[in-house]
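Only a single protein chain was left out; the remaining protein chains are all shown in position.
Let's turn to chain A:
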Amino acid sequence: MNGTGELIRLALRRDRVLLPAWLSVFVLLAVGSAAATEGMFPTADSVVAAATTMNGTPALVAVYGRIYDPTSIGALAMLKALATGAMFLAVFSIVVVVRHTRSDEETGRRELLGAGAVGRHAPLAAAMAVAAGANVLLGLVTAAGLVGAGLPVAGSLVFGLAWASVGLAFTAIAGITAQVATTSRGAVGLAVATLGVVFLFRAIGDTADVAGPRWLSWLSPLGWGQQFRPYAGNRWWVLLITAGFAVIAAGVAHLVVARRDLGAGVLPDRPGPATGTLNGVFGLAWRLHRGALLAWTAGFVAYGVLVGSVAGTIGDALSSPQTAELFRRLGGENALTDAVFAAMFGFLGVIAAAYGLQTAMRLHGEEVELRAESLLATPVGRVRWASSHVVVALAGVVVLLVSAGLAAGTVHAARTGDLSAVGEVLAGALVQIPAAWVLVGIVVAAYGLAPRLVVAGWSALAVFLVLGELGPLFGFDQWLMDLSPWAHLPKVPGSAITTTPLLWLLAVVVAGLAAGFAGLRRRDIA
């Protein structure tokens, strides 16, 4: 453990921008949801009506969980924030932990420090301490913000606790995956896959009837987050489960550290082929990205199946105008089923954009980690080399969204017996493509013109998310919300596909790629 304090200081220094930025977005999301939803439900009756409709709509229960007290406006207001916030907090914790453990080890920075008086356990302990501290701080600030927005004190504290607990659980899970996988990409991938599985556990458990597998929710850290039931019973004791899990999982991670060599994972390296069949940069790019794309596709198919199986079971009557208003804000314009599909694909579109973003950012990684140098010293041109990764990013986005759309459409059609639904649902997934591609365009433009700013891709995605989530709640000006590519997508299925905005988005993508490639041809290679 020697040196843990020093490493914590180092991590805080390295993350001095990242941590405060992330934390503010979360607090803003919570406070924004609280402030905006309250005004929408003026009477106690309207709250009950909305909550009952939500609980009676499996599609919404699957995505956001249940409302455990239909009379509580807090539970209604914070339902969406609790669920989506918990997901993003899990991702945040995973990124922080892996960044300060496996990434450092993979790049050799850990060895540089290891020569100093740094104990074997120190890097993992420091990384988990930073992530855990950030989660606890976030929980407290969020609770304070919610109280400030007018919600009850006890419920607000439990809400903060619920968020922090999910973050803590994934801090510990990432601690383990960072020991098991030998690359940081692998460690993040394993932890995110775990997140996907426990999301499905909670979704299936929450939508199950009394005789069904409701216990599945209790196997999921996301389920625990829900079971804190903020503003609807305030079950403090769930903390015993989440804290217990975090402590045990962190202990397991430390046990693995004690047993493995620096740089190694749990599984030994097996020898590979002595000769290669990779024929060029496109073959190489496919080889580098195929594993991740396969895993992402599996996740998208699973989500599509879930969406398809619950979307059609929406309660047929809208019991109050407020509920209708709520659904309208959640996504669609016409039939409720269509609205649910449109809203869910909107969510998938953002996730697909994250895939495209990350894949395109590999260009920068390959350059600064000096792997591009060997390739660019061959007759391969820069643009050709860059295209190899960009093509995977663009095509990968298509593969993901088509898989999810086909899965959702097929399952939905099988349930309703209406085959034409496949095409309509698929169209809902397809319209997301241009918006997701915009992020790839932004990353490539940044990479070619100002490679240091390439992480701005993530900031752009965060800004678009905030605009999309908070814009309608706060009533932002239209021009501001129009900055997000998602603001221009037709709500499909449900309304007609308008091609003009899609073509404009494609034009933005092409411009971004062209600018990036032109910049890359002119600048120095790092």
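Note that in this section a contact is a pair of C-beta atoms (placed from the backbone, for glycine too) under 8 Å apart; a residue touches a chain by one contact, two chains touch by 3 or more; residues count from 1.
The rule we apply is simple: contacts and distances are computed from a predicted model.
Asker: Out of "ABC-2 type transport system ATP-binding protein", "Heme exporter protein A", "Carboxyltransferase domain-containing protein" or "Tripartite-type tricarboxylate transporter, receptor component TctC", flag the one the UniProt entry gives for the chain missing from this complex.
Answerer: "ABC-2 type transport system ATP-binding protein"
Asker: Just to verify: which one of A:N135, A:T182, A:T242 or A:S309 makes contact with the chain not shown?
Answerer: Selected residue, touching the omitted chain: A:T182.
Asker: Given that one chain is not shown, which residue among A:P42, A:G251 or A:G276 touches it?
Answerer: A:G276
Asker: Per the definition of touch given earlier, which of A:A11, A:V31, A:L190 or A:L284 contacts the omitted chain?
Answerer: Touching the chain that is not displayed is residue A:L284.
Asker: Check the options A:T71, A:T378 or A:S420 and report the residue that touches the missing chain.
Answerer: Of the candidates A:T71, A:T378 or A:S420, A:T378 is in touch with the missing chain.
Asker: Where does chain A touch the missing chain, residue by residue?
Answerer: The missing chain touches chain A at positions 106, 182-183, 263, 269, 271-281, 283-284, 287-288, 369-371, 373-381, 522-525.
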